[in-house]
Each structure stands twice: as structure tokens, then as C-alpha cells.
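As you look at this complex, bear in mind that one protein chain is not there, while each of the others sits in place.
This part shows subunit A:
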């Protein structure tokens, strides 16, 4: 609990300037709780929601620890949250580092385009929405008399939540904290967990009407998890929590779940166990003793063949969200040296197709796909190789004399064959073009740098 959850971590959110702070919009207090929970006043910092959880394989979208969320529940605010991020801008630091020029927060009067976002003091308006690559703050350099603007990084729009200024320096404003707010409502790919380590990823926001419903109460679950999550992990406590919370909810009271303590009242017979107590709580309200209910398919309106285990479980939203983690790329920046796609999510890099992935394609015999991944989509290069000396490095382009005549007539310049020559052999006789990864050429250069010569033997066709 706590570390990874998106909870209600602070009561004084408006006064805080954390680098990054995850905040749950509408937290609830758990129905099933321990004595320690009350002792340490965790209710002041709640970190989850009592979600109605149905355990069944429905729609197939709950396979392999995925879970299906009810779209209407999410619409109504289930697990909505925010991220607060604070940007600290200290002008004294910047000034000391470089030219000792006095810097100030000031809006440029020349550039009117930023006036919508930035107030006359050079700082953003509170409550203003800022899109990526839009300025949120402008700084005036007194020596160069230039204004520079700080642009918003990232790929999502933010809202300016608060701007705090440091007025210790009486002369000029030198330091400001700008707090941004991003709303993070549940989307496909976000991670959730119960308090029993049953974590899962939302795989679908399923419409409310397609969810199974109870014929008696009309309840639809907020969340569906797969029954396969239980046998191997043996998280019986989650099932007990579900029954206990259901009983507690029906009776309108919290259920104590302190471990190693007898929850039974004194003087009761020894045979009565926790399960008996919880079960009878349900039975007293006309529910099944074991916490199962008859549900109807939301799509067809017919009774589901099994009785479904359903009840409230305290679910937490974890702070691993797709919007912080997704990585996609079609074409983009390449490494200068190798001409291969760069790595890194922030820089728009690609996902590495590594050795093991290569092995997998080899095992499948998917040669064309392999060629596509490792060559065509990577650092495909047509190199000029001298067949005489076998060197990839010695080719040089000969600048063809400009044909001024053609240009004057205005004819389209005819595509002349590239004239290359080998600097070592001083002839362009044996020049051939060979397709190869660009790193290969780089390898040759590196080897040459340590006095190792690499020669290619060119031949025509296979085995010739």
C-alpha cells in the first residue's frame, strides 16, 4: 500500500510543490479494514475505491490478469485522478552559470502570439490550458535584451494549477514555482490492484449495458476479473474481503479484518469460524451464503450458466499508466554514427529489436521479415565498394561538372549515374554498389582506425 498507489497523499495539496504528485480525485474508505488502519488514521489519506468486483470470464477481455472496467462507472468518476507536476524556475542559477546577465520574468511586447498564454509578468495564467510546445513562461535577458520562452515538454496538454513566486529577493522576482495539473482518467492499459496483490491491467472499458447484471438488485459490476487469477496465487483473503465487504455494505458497517485476532465474540462455540460469521451476514440479508449471485448476461438477457462470485473489493489505482509509458514510432530521428533509429521514449525512439527477437524470427524462418526489421527499416544503405581493392571506405564521389547548357534551356536535369572512384586504386573501374547495413561501414572505419584492414570479395550471383 502506498508506494505505487495513486492515492490521496496530502491534505494540503494547494500548498505543495512536489516534483510529481499523484492524486486520486474521489477516494473512498475501505469497508474491510484492520485496527491498525484506524490507529494510524489512514482514513485521512485514503488510496482506493470500493469497486463491485465480479469474478468471471466474460467477453474474453479479462484474460491473463487483464480486467474489464465498466465504462459508466468510469464516466461517473471511478478512479479518476490527477498528476501534479511542479516546474521550478530559478533565474539566479541561470545567470550565475553563464554571462552574469540579469534575467527577469517578463513578457515580450513584440511577440503577441504568446499573450494568450502568458500574463504581463511573464508567468502563465492560473487555470490556463497549455498544449505541448506552447510557452508557459518567458524570460527577459537584460544584456542581450532578448526574451526566451520556456516551452512545455511532453505530449499531453496540462492546466496551470498554481504559480508561486519567491519574494525573498526584494528587487526583482527571480524564482517561481509553476504547478501543472494533468488529469488522468482510467484508460485501456492502466494498472489497478486490490490490496491482496491481485494486480491487473484494464483491457477494455466495457459498456454498462453489456455488463452482466443481477436480476434482483439490478447491480452491474464496476470491474470484472478472471477466476484464473486465484488458484495458483491462493489469495483467499481477496475472496474473504469480497464476502466481508458485501456483508458490511448490506449491514451498513465496517468489518474488522485484523489478522491474528479473534473477531468472533466471546463465548461463541469453537466451531464458528470467520467464514460462518461472514456467510451468515449475507444470508441475513437474503443473499447467498457463499457470496455468489445469479447474474444475467447483459448482451442477451439470459441467465448465466454459473452463479457468479460478486462483491465489493477495495481497489487501488497504481501509478503505472500507459500515457507515461507508451512508445511508438514509424519513421523518425536516427543515430548520427550508425544511422540506426535512436532509443529512448522521450526522444521518439524505437523499441529495440534485440538478439532474442532476432532468434525468434530465425526459428520461424521468417527471413523476409527479419530482413525488413534489421535492414530495410533500420540502417539500409547502398555502399560503393571497390572490387579491385575490396574496400568500403575508399570510395569518393566525383563532382560532375555542372552542365550549364541544360539549366539555361530549362530542361529537367537528366539523372546522371553517380560517378564514384576508389581513392586507393585511383580508378573508378571496379566500383560496385552493395546494399549493407550502414553500421557495417562504420565497423570498417573503426577497424581501420586500429590498423585492421577489411576487404570485401565481390562476386556475381550466388556461389559464383
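The criterion applied here is as follows: a contact is a pair of C-beta atoms (placed from the backbone, for glycine too) under 8 Å apart; a residue touches a chain by one contact, two chains touch by 3 or more; residues count from 1.
As a working rule, contacts and distances are computed from a predicted model.
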{"item": "Per UniProt record, name of the chain withheld from view [\"Protein ANTI-SILENCING\", \"DNA-directed RNA polymerase RpoA/D/Rpb3-type domain-containing protein\", \"Elongation factor 1-beta\" or \"Si:dkey-177p2.6\"]", "value": "\"DNA-directed RNA polymerase RpoA/D/Rpb3-type domain-containing protein\""}
{"item": "Hidden partner chain, touching residue among A:18, A:256 or A:307", "value": "A:307"}
{"item": "Hidden-chain contact residue, picked from the options A:159, A:342, A:370 or A:448", "value": "A:159"}
{"item": "Sole residue of A:127, A:227 or A:344 that reaches the chain not shown, by the stated touch rule", "value": "A:127"}
{"item": "Sole contact to the chain not displayed, among A:82, A:103 or A:191", "value": "A:82"}
{"item": "Touching the absent chain when the full complex is considered, from A:145, A:217, A:232 or A:459", "value": "A:217"}
{"item": "Residues of subunit A (touch criterion as defined above) contacting the omitted chain", "value": "14, 25, 71-73, 75-77, 80, 82, 127, 159, 161, 181, 183, 207-209, 213-219, 282-283, 286-289, 293-294, 298-303, 307"}
